Each structure stands twice: as structure tokens, then as C-alpha cells.
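What follows is a set of notes on a single structure, which appears directly below.
The other protein chains are all here in position, but one chain of the complex has been omitted.
As written, the chains take the letters A, B and C, and residue 1 is the first residue of each chain.
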Amino acid sequence: MMEGFALPQPIREGEDILLYLDSKRTYLVRVEKGKSFHTHKGFVQLDDLVGKEYGTRIISSMGVEFVALKPTLRDYVFKMQRKTQISYPKDMALILMFSGVGPGSRVVEAGTGTGALTSALAFYVKPAGRIYSYEIRREFVDSALKNLKRVGLSEYVDLKNKDVTEGVDEKDLDAVVLDMATPWLVVPHAYSALKGSGVLVSFSPTIDQVVKTVEALKEKGFVDIETIECLVRRMQVERGKTRPQTLMTGHTGYITFARKALEQ
Amino acid sequence: MMEGFALPQPIREGEDILLYLDSKRTYLVRVEKGKSFHTHKGFVQLDDLVGKEYGTRIISSMGVEFVALKPTLRDYVFKMQRKTQISYPKDMALILMFSGVGPGSRVVEAGTGTGALTSALAFYVKPAGRIYSYEIRREFVDSALKNLKRVGLSEYVDLKNKDVTEGVDEKDLDAVVLDMATPWLVVPHAYSALKGSGVLVSFSPTIDQVVKTVEALKEKGFVDIETIECLVRRMQVERGKTRPQTLMTGHTGYITFARKALEQ
Amino acid sequence: MMEGFALPQPIREGEDILLYLDSKRTYLVRVEKGKSFHTHKGFVQLDDLVGKEYGTRIISSMGVEFVALKPTLRDYVFKMQRKTQISYPKDMALILMFSGVGPGSRVVEAGTGTGALTSALAFYVKPAGRIYSYEIRREFVDSALKNLKRVGLSEYVDLKNKDVTEGVDEKDLDAVVLDMATPWLVVPHAYSALKGSGVLVSFSPTIDQVVKTVEALKEKGFVDIETIECLVRRMQVERGKTRPQTLMTGHTGYITFARKALEQ
Partner (left out) sequence: MMEGFALPQPIREGEDILLYLDSKRTYLVRVEKGKSFHTHKGFVQLDDLVGKEYGTRIISSMGVEFVALKPTLRDYVFKMQRKTQISYPKDMALILMFSGVGPGSRVVEAGTGTGALTSALAFYVKPAGRIYSYEIRREFVDSALKNLKRVGLSEYVDLKNKDVTEGVDEKDLDAVVLDMATPWLVVPHAYSALKGSGVLVSFSPTIDQVVKTVEALKEKGFVDIETIECLVRRMQVERGKTRPQTLMTGHTGYITFARKALEQ
């Protein structure tokens, strides 16, 4: 009756750790022989961590304590973000849960971008599922592949350097997830590529994109069309001083969900 | 090249469908021989659906069109809710994504309640992972079991009729997820039960619960402690009339995340 | 040094009181000789209140305590609302403060509707200022007049049964405040009617109205154009149980502000 049981594994060379200083300062670092990691709080000898348990505290050369955490999917996704792009794990979470994508799902995604959403999808459909990710810009495909390899999920993803507005190759998909400028152009292709009752998800920053996409969905015969936005606010929690944080992200994008109804 | 590929399967007797009338009126119904399903828009002959593809449209005795959708995890979770309890798939989504729980994770949850969150966790850790769900009230264990069986996830869950504030039996867990009145009482047990770097998540409606829990987490040596709240707002999308919905859920609860750092 | 000083005045016959039972149950009642006010918690003898100070507690025939409060502007505004209309004192507050409307301002408003916003504007521009309120539907003019008389502000308002999209009669206005279906049609008239640097405010439920209005404002040479939305959430405050309220109003409308720049 040991299924699913796993002894905690020690930190090994070649693995990533998340060096945690405080909630605002964390560093995603690969543990390599003879390497040290330098911060403004001194350097940390990464060798010292090999064989230790994740969660170990380590003192830097300047006497400051760090913790060697095991990176989660969210850590990877967050670190994949480019400076110019809004990170949105909150939206990924809703896209996943509200679409029903899960173990074994076959999903088309477009565009790949940095591969952040691709990684999230791949993480939850593995091992039996598969992500087919369309991206028109060659350089994005390359960097997404690099990111997917780092997080160990590339084997569950087909990266396709193709324009999804020209067509979707796959059939009988469980879901199509669109995070691109012109999602409405993909709606007819998505309809053909989805199983009956399959889910289309579209993430768009502007209202205008949402309106065009919803119109295309209605015209094509999708049902249960729903558009939401999600606001996450952090709390500062300390007895006598508890309050929401002053600054928050006021908008990332709207998420639209719809399900394929078959033609009469 | 067939890995992960699955032909769309027809609706079979004994399966659940989600009968969709419109976004506000959907019905989770079991397809049974000779049964019909009655609504204020007429009845639907469920027999007629057997062998059809999911997504099929069906006309009721009053000439109204329904769609026979395949229920997603979120549909089940939503229908599991008791009238007196806030449904919160949005919170489940964030709990999942922000905690790193995924395929293969071993998770303790308390309390089980209706089994809604239990189902969501089980869905994403299967097949290799496992949920150990503590619930002090016998009748809740029973109804949760019924719900888990309906959604086909009971084999991934150990339902335990036990008081989690008295201790956690499991060791080396990836996560502990608390949705109960006194989460702070479980913090020391959770610390012992978690792997190094393992994640504790607590969902609480009141600020007072959050403050007590965060204090217990700090005292015990958890790091990366973060409390958030999530607001989801629906949009009414129609060219010329697009606007956010008038009424929204203003609060379900605060979600606190923390990771176990080992003692020095 | 008595300027602005006023002895608290007793409740007099013919005045309104706000009978307060709890935060959800308040009644705006006129004190009249020999009248009693009936509630499901018994009746209150209004005669008994004459000559008493505002804030007096009074016991109903069923032994339940009420408080005889002095109605504020917000109480009147709230009670003026029709059932089918969203009440929005929060939006009125922002319209007032962000537009600079205050003592002495001369303001055109359209449409009058129930007179709720009219009352708020009149309350803050009196005694030297004036509200010119346009309303196309005769029956609304009549009911607004009744409401304005009740709240004692009718002498500061010109109610005009006219279509504001056909023109604005006034000149050199400090502000034009639009709460109507087609605000963009009034933008050119408002430009002519405003003083240089005068403020136009428009309240609209839909995005589409906002886009059209902002386009008209830009074309006409308005500057400092700003659109906001305002969310107000109530808190339930009680030691050990403090939390935001479950239900909230998610949307009333967007408010757009702009200032008139003169032509070059």
C-alpha cells in the first residue's frame, strides 16, 4: 500500500532550488558543484546544500539566513515572466479549474509566449495528457522550450511554430486555451478541433477583444459562455496592524469560457 | 503517436450529464434507462441521449432546447455545495495553483465538509497522489463519500473520521490544506507532518482566524507566509451593452500560504 | 462668535424622522399629529416624539426599541430610489468631490430621473448655487419635484421638461452632470454651456457608452479626461468574527470626468 508514497528526497546537484530571503526576495538557482550564489546579503555556497533536505536554512557569508525551498510550479511560472509582461498565476489557476483541464486532457494552446501558461497546463495534464502549443514567433518557441526543459515538462508539450489563425491540426480536443491578440479568429478552428462539450478559454486584456470573441462564440454555436475577471489582493497580517496592501494589480485580463454544443 | 489520444466517447447509461438550458440553469443528471428529467421547460427523455456524443442538443417536450454537456470538476463541485455554504471554485483554483499541489502529491485536508475541495484536490493529484481528509462529524464523512463516489474520485481519498487538532497520522506530506474553524490549532501537527519545504494552506472567512493562524505559522518556523483574498466579477458581454454584473460575491474567505523551513 | 452655531432643535410636527430599528431596517416617516407608524415590531406613537430631541429612543407597542434619527441627505437619496434602479450614493459622492461642484456652483444635470442626484447636487450648491435639471419624461419631472420638496431643496432647482440632446439653455456653467442613456449627444451642447475649465461628468452603466462619450469629449477639445469605477464593500465588524460582507454590489456604472479647454 505504498502507492503515492515518496520519501522526501535530498537536494541533488543539477536541481533547482528557490533561495528564500523574504517574501519579496527569492532566487531560482541551479545547484552546481563548486558554485556559489551572490546576493547583496552575501554569498551562499551551493555545494553545502547537496544532500540536505529541502527546507534547510543556510547562512550567507554575511551572516544572513536563507532557506533552500523546493520550487513549485508557481515559482517557475513567476520567474519565467518577462519584465514587460504581467504575470498572472491567479488567471492560470482559474483557467485550469474552470475549464476542467486535468490529468489526461489534450489541449491546444496559443500563443506559447514564454511558456508560462504552457507549463501550468502541462503540469496538470501529465503524464497521460498532452499540450499542443502554437506560436508564430520562432524566438518565442525557442525560449519557451528552454523554460519547459528547465521545469521538466517539455516531454508533455508539442511546440508548434505555426499560425493558429490558419488552422488547428488536432482533433477531439478537451480544451483550447487562447492567450493571443486575436482570439476570435481562432474560434471556428477551435470549434472543429474540440470534442463535443469541449471547452474554449480565452484570456484578453481588453474589453474589445472580449466582445469580438464572445460574438464569434455565439455565432459558432458555443454555449455556457461566461466572462470573468479576477482581482487578488494581498493582506499584511500582524496583530494590531492587519490591513490589505496599499498597491495591487488592478487588471491583467478578462477570461472567457465556453463549451461546444454540437450542431442540431 | 497515440499517447494521450482518446476518441470522444458517447454518453452511456449510468453516466452523469450536465443538462444546460442557460448559464443560470443547468442540471446535473444521471442517465438512466427509461428515465426522463422534468423541468419547468418540459421533460427530456434521457434514453434518447445514450450513444450520442456529449454536446448534443436535445429538445424537451415543450420544444425548448437543452444541451447535454459532460460535467467538469467545477460542475460537480458547484452542485456539491450546500445551500448554506458559499461555493468557491475560485478559491479552490488558487489553493491548488499557489500551493504547488499536482500529480502525485500527498496531501492532508481538514475538514472534509461536503467533499468539494477534497474532490478538487483528488482530481489533480491522481492517479499517483493521495488525499487524506479529516472530518470530525460522522454525517459529513458519509455525505462526502457519496459525493466522491459520484464524481469518481473516492479511490484517491482516505476519508478519516478524526479530529485533526489532535494530530496528523501521515508523514512527509507535500501539503496540508485547512478549511476549518480553528486552523491555528493544527499548525504544529502540520509542521511535523510536512516534508521540508512542504506547503500549508489555510482558508478562513474571518480576519481573526487569519491573524491567529499567521501567528502560529511564524512561531513554528514557517516561511514565505502570504495571505490573499480573491474577488471574481462576471461580465455581461454584448455589443452595445457590455458591463460588469450588478451583483457579485464580495467575500468568501482569505487564503494563507506558508512553507516549512527546517529548524536550524 | 456665534456664527454657524445652532442649538439642537427638537422634533417638530410636519418634519421627517428616520425611524431606526437596525442597519437594515429604517423607515423615513413624517411626524403628524395623532398618527402612529406600524411595523412588524409593533407601532410607534409619533405624537410622543414631538418636542423631543433627535436621537431619542422610543419603545414600540411590542416593546421593541427604535431610535428617531434626523434624516441625512443620504437617507433621503436612498429612499427616493425606485426598486428597479440601483441606488448609488457612492457614485454621487465621487461625482460631487471629483467635479469640484460646491457652494455657489451653477450646474446643468440630465436626466432628472427620481431627483436623487438632483437633490445631492442642490444640497451642496445651496444657497447661492443653482441646479438646472433636464428631463424628457413628464411623469419623472413631477415625481422629482415631489421628492425635492420633501427634502426641502426644490427652491434651488429649475426642473425643465426638455430634451437636453437638443440643446442647453444656460451659459457659463461650472459643471454639466449627465446620467442618461446617450451622454455623447450632449457633449457639444455641454461644451458651449460650460465656462472655460468647467467640468463635464457622465455616469454610464456600460462600457460602450463610456467609449462613445470619451470619443466625443476628445473630439470637442475637453482635457483631463478620466474614467473610473468605484466599488464599496461593507465590513461585518465584531471581535473574533470580523470579515467583509458576503454579497456586494459589483457594478453600478462608470464615471467619466473632463474639463473644458478653450479653442486655440
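Things to note:
Here is the rule we go by: contacts are C-beta pairs under 8 Å (C-beta built on N, C-alpha and C of every residue); 3 or more make two chains touch, one makes a residue touch a chain.
Nothing here was measured: the structure is a model prediction, and the numbers come from that model.
Displayed chains that the missing chain touches over the full complex: A, C (touch as defined at the top). The omitted chain makes contact with just one of the residues A:R12, A:R30, A:K171 or A:R243: A:R243.
Of C:G51, C:G104 or C:G167, it is C:G104 that touches the chain left out of the display. Touching residues on chain A toward the chain that is not drawn are 86, 205-208, 229, 233-234, 239-252. If you put the missing chain back, the residues of chain C touching it would be 3-8, 20, 23, 26, 53-57, 65, 67-70, 72-74, 89-90, 92-94, 96-100, 102-104, 106, 120, 123-130, 172, 195-199, 207, 210-211, 214-215, 223-235, 237-239, 242, 244, 254, 256, 259-264.
Keep in mind that, in the parts below, only the chains that are shown with their structure count from here on.
Chains compared, chain B against chain C: the Cα-based superposition rotates one onto the other by 180 degrees, nearest 5.
Per-pair counts of C-beta contacts peak for the chains A-B.
Comparing mean CA positions across the assembly, the chain most remote from chain A is C. Chain centres here are Cα means. That of chain A falls 46 Å from that of chain C. In chain C, the residues that reach two or more other chains under the touch definition are 207.
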